[in-house]
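What follows is a single structure, written as structure tokens, with notes after it.
Every protein chain but one is kept in place in this view of the complex.
Letters A and B name the chains as they come in the text, with residue numbers starting at 1 for each one.
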Amino acid sequence: MTIEVKNIVKRFGAFAALDNVDLKVGKGELLALLGPSGSGKTTLLRIIAGLDWPDAGEVRIDGEDALGHGASERHVGFVFQHYALFRHMTVFENVAFGLRVQPRAVRKDEAKIRARVKELLDLVQLDWLANRYPSQLSGGQRQRIALARALAIEPRILLLDEPFGALDAKVRKELRQWLRSLHSEIHVTSIFVTHDQEEALEVANRVVVMDKGRIEQIGTPGDVYDNPATAFVHGFIGESIVLPVEVSGGSVRLAGRPLNIAADGAAAGASKLFVRRHDMQIGPAGTGSLEGAVRHVRSFGPIQRAEIALSGGEGKTVIEIDAPRDRELQAGEIISLQPRRYRIFAAKE
Amino acid sequence: MSMQTNFVTPVAQLKAYASTAGVAIAIPSHGEPGERSRAVASPRDLRTEPGPIRFVVIALAVSFLTVFVVLPLVVVFASAFSKGISAYFAALAEPEALSAIKLTLLVAAISVGLNLVFGVIAAWAIAKFDFRGKTFLITLIDLPFSVSPVISGLVFVLLFGAQGYWGSWLQAHNIHILFAVPGIALATIFVTFPFVARSLIPLMQEQGTQEEEAAISLGASGLQTFFRVTLPNIKWGLLYGVLLCNARAMGEFGAVSVVSGHIRGETNTMPLLVEILYNEYQFVASFAIASLLAMLALITLVVKAVLERRLDEGQIPRNDPGDH
Partner (left out) sequence: MSTAVARRMSLPGFGLTMGLTLTWLSVIILIPLAGLFLKTLELSPGQFWEILTSRRTLNALKISFGLSFAAACVNLVMGTIIVWALVRYRFPGRRLFDAIVDIPFALPTAVAGVALTQLFAQKGWLGAPLAELGIKVAFTPIGIFIAMVFIGIPFVVRTVQPVLIDLDPEIEEAAASLGANRWHTVFRVILPSLIPALLTGFALAFARAVGEYGSVIFIAGNLPNVSEIAPLLIVIRLSEFRYADATAIAVVMLLASFVIILAVNRLQRWAQTRIPAH
């Protein structure tokens, strides 16, 4: 099923939680809404589910207007951040709930409900917990039960709010892989909200990066990492070195000195130069655009992470770079740096 | 004028104020306050006083409670049985006594029933939704706690009394509100108005709306959500509110006294009959009725303690500690 969101606006008082958001989700996609807290991603998810209503705009599920229907009529599976399992019901009854509250005319009989619940518990590999209560489960188990419960109603789409947010790091990693393989098994159009870039990049087919109620970029994980569309995306995804530069007449200057890199059509004026840590080429002093003294080196695994105090300017700019260990850096050494890949964005304000 | 909280418990009281002010106050389980975390000081502890001072403090506390609280309670039963058991039961079997008991049960059933329904409805509106003026609305619901029982009765006399706003109209249509069951019920509903809503609001606020939202997103209707998800989660809190509401409804004196008219065998509730018999120097009979009310109070306290423990247990942490 497809989801289409058009010109959605949602305000809480003077605060614009969503500011004219447009989004199309294709059939069978596994999409991540990624952004810092307050970026509007959860609000967008809740609007699609029918748990919140926008001030303006349109939501279409499979081409059909969704805003005319309440949450209970949308057939949307929603997995809550804190699971929202019914604490007075067993795992079995939790999963069966959506089937039991169906109108009598379409409700399955008890045997069919049991079979369906069993099937779902098998799917999430927790059939042995059927008679437990939510309080007796671990966080990861609750998460999977919440998912099974949402899937019980055979939802047209599946929405997950910070599905791994409340779990510890190890469980989170396991569940990520599990969710991805589950999705390729059942292929329901799914959207999940996360503030964790690693999670978004690792699990989703496409990532929607949001900030302050706007969509900054939509793309594959590779796209948003390698070709960030905005300064925000570059800064939010992956670690970046950010240097304040001045663009004029096609040349780029740092603290007044020209850097040996092309402006790539960046507009003239105060700008920011973004370089990934591992995209700084190290060379002997005097061979690159930037020069600096190595202050501190830590080596782990295949890389060494060095703190470099850049020369020139006020000499106070310190950056961190990641370099392969083929050439061990020494503290106190003067080296030159040349960005291999970089992006220049106009500085805001 | 008074916090006529005849019997708002510490939990309710504090929850009440906590939720007005938006603070969560930890509510210790009854009788064993917070001992999990803070044991009573051992002698070497920095946090205690020298032995003689401790002795004096304990002695003062115990003797005060004995004189002012235990003795009055003992007097009730001692006086009720002062002429023997048969006199006691004979007093309770008097037609007047029986009719007072019946009336009390009837009035309690009406007022508890109505306040139960409307208390749940009010708690749903207040706890599950955000709207402006919520604090003010809670203050209005609390009003009866701070109105003197006499005034709670007076307002209905002003409305329905012979010289009241609607008195002559009612008289013309031969409708009896004052000095009849409807008036007694109204006054009782007034004084017990906040109990159910007030026991539920903090509980329902704390439970949030997630489970209800989950139910709705799974296709449940509003009523299905309420009966299958909300109600099981609030049942102990609801019972708690009903218990307190009932105790107050059966024991109310001031408000009912003003609207009842003291018609013997007709509009006397148990507390009113206690007064009448006492004033007629029928002490055994008076205290026999009083002993029933005192037992109601004691049972209420015991059940309340049990419910408070349930409520404490019911507060399941939302996340496993291990999840963080």
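One rule holds in what follows: contacts are C-beta pairs under 8 Å (C-beta built on N, C-alpha and C of every residue); 3 or more make two chains touch, one makes a residue touch a chain.
On a predicted model such as this, the values are computed, not experimentally measured, just so you know.
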| item | value |
| --- | --- |
| Chains still shown that are in contact with the chain withheld from the display | A, B |
| Selected residue (touches chain absent from view) among B:219, B:237 or B:271 | B:271 |
| Sole contact to the chain not displayed, among B:76, B:110, B:203 or B:311 | B:76 |
| Touch residues of chain A, complete complex, unshown partner | 46, 50-58, 65, 67-68, 70-71 |
| Residues belonging to chain B that touch the chain removed from view | 1-10, 13-14, 17, 20-28, 30-34, 38, 40-41, 46-50, 54, 57-58, 60-62, 64-65, 67-73, 75-76, 79, 118, 121-122, 124-126, 128-129, 131, 137, 139-144, 146-151, 154-159, 161-165, 186, 189-190, 193, 209, 212-213, 216, 221-222, 225-226, 247, 250-254, 257-258, 270-272, 274-275, 278, 283, 286-287, 290, 293-294, 296-298, 300-301, 304-305 |
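Everything below uses one rule, namely that only the chains that are shown with their structure count from here on.
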| item | value |
| --- | --- |
| Length of the line joining the C-alpha centres of chain A and chain B, rounded to whole Å | 51 |
| Parts of chain B lying in touch with chain A, wherever the complex brings them together | 210-211, 213-221, 224, 228-229, 232-233, 316, 318-320, 322-324 |
| In the complex, chain A residues that touch chain B | 49-51, 70-78, 80, 82, 84-89, 97-98, 101-102, 135, 138-139, 149-150, 152-153, 166-168, 171 |
